[in-house]
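Here it is, the structure, as structure tokens.
The complex appears here minus one protein chain, its other protein chains still in place.
Moving on to chain A:
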Amino acid sequence: MSRKFSPLGIIAFIVVLFVISPLLVVIPTSLTSVKYLSFPPIGFSLQWYSKIWDRPEFVDSFLFSLELAALTAVIATLVGTMSGLALHKYRFRGSGTVNGLLLSPLTVPALIIGIAVLLFFTRIGLAGTFTGLLLAHVLISVPYVVRLVLTGLSSFDYTLERAAYIMGAKPLRVFIDITLPILKPAVMSGMIFAFLTSFDNVTVSLFLVSPTTTTLPLAIFSHMQESLDPLVASISALVILLSLVFIIILERVYGLDRLFGSNSHSH
């Protein structure tokens, strides 16, 4: 098993390379000095990074996406954590159905959520508004928070809470001193996950954006459909670096293997 070059090891190496190499080619491509996409890149320059700032559609949509993702993360974390706590702590009739409903945006394809929400928002006057986009992003982020909170609570011992009550602590004190510290890693990862879900989303946003509310992925997407130049590479490189920062935080706070372990994949 510990031979250095087992056939299995070589296959694994090639497949892992297949998984990561596409992202690795983006950075060299962004440093090219020519006007077209080529690999290996020709020459060296940082011009495609400085050109980002000349394009208000990318700067504006980046700031817009940050704002949207941050708001989504806060609301989804609040709603998801409350629901997760209730589902884990109390046994009640219909809890299976409630659980199913809360996690349903994971099973129903995003494209269908997008069109259904668009049709609904058009009826109630929310289509093309910031509120509409925010609500839809919260909707698709809540299940991740719920699932992470449920996993985070799976080994929580409620006798700790009860002990605190017996000692005379008020409910809020108990929550802040006992429950919250145990929940913290799950809640924080939930928040990061919700942020990334919103920040990267294309499929749902596609139906809900308007000229004044365009997210960064959609700005890149529409630019790519018109022209393919190294500008996309420099923006993509920045997006990759941003994801990398969040992945490192996730690894520190929660542990990636735990985050994606088989236990958290109920579907």
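Assume contacts are C-beta pairs under 8 Å (C-beta built on N, C-alpha and C of every residue); 3 or more make two chains touch, one makes a residue touch a chain; residues count from 1.
The criterion applied here is as follows: contacts and distances are computed from a predicted model.
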Next item on the list: Would you kindly match the missing chain to its UniProt protein name, picking from "Spermidine/putrescine ABC transporter permease", "NAD(P) transhydrogenase subunit beta", "DNA polymerase III subunit delta'" or "CO/xanthine dehydrogenase FAD-binding subunit"?
Entry: "Spermidine/putrescine ABC transporter permease"
Next item on the list: Based on the whole complex, identify which of A:46, A:108 or A:180 touches the chain you can't see.
Entry: A:108
Check: Which residue among A:59, A:86, A:169 or A:182 touches the omitted chain?
Finding: A:86
Check: Pick from A:23, A:46 or A:180: which residue touches the chain that isn't shown?
Finding: A:23
Notebook entry, point to check: Which parts of chain A are in contact with the chain that was left out?
Noted result: 1, 8-9, 11-12, 15-16, 18-23, 25-26, 29, 36-40, 78-80, 82-83, 85-87, 90, 92, 98, 101-102, 104-105, 107-113, 115-121, 123, 135-136, 138-139, 142, 146, 196, 199-200, 202-203, 206-207, 217, 220-221, 224-225, 228, 232-233, 236, 239-240, 243-244, 246-247, 250-251, 255-257, 259-263, 265, 267
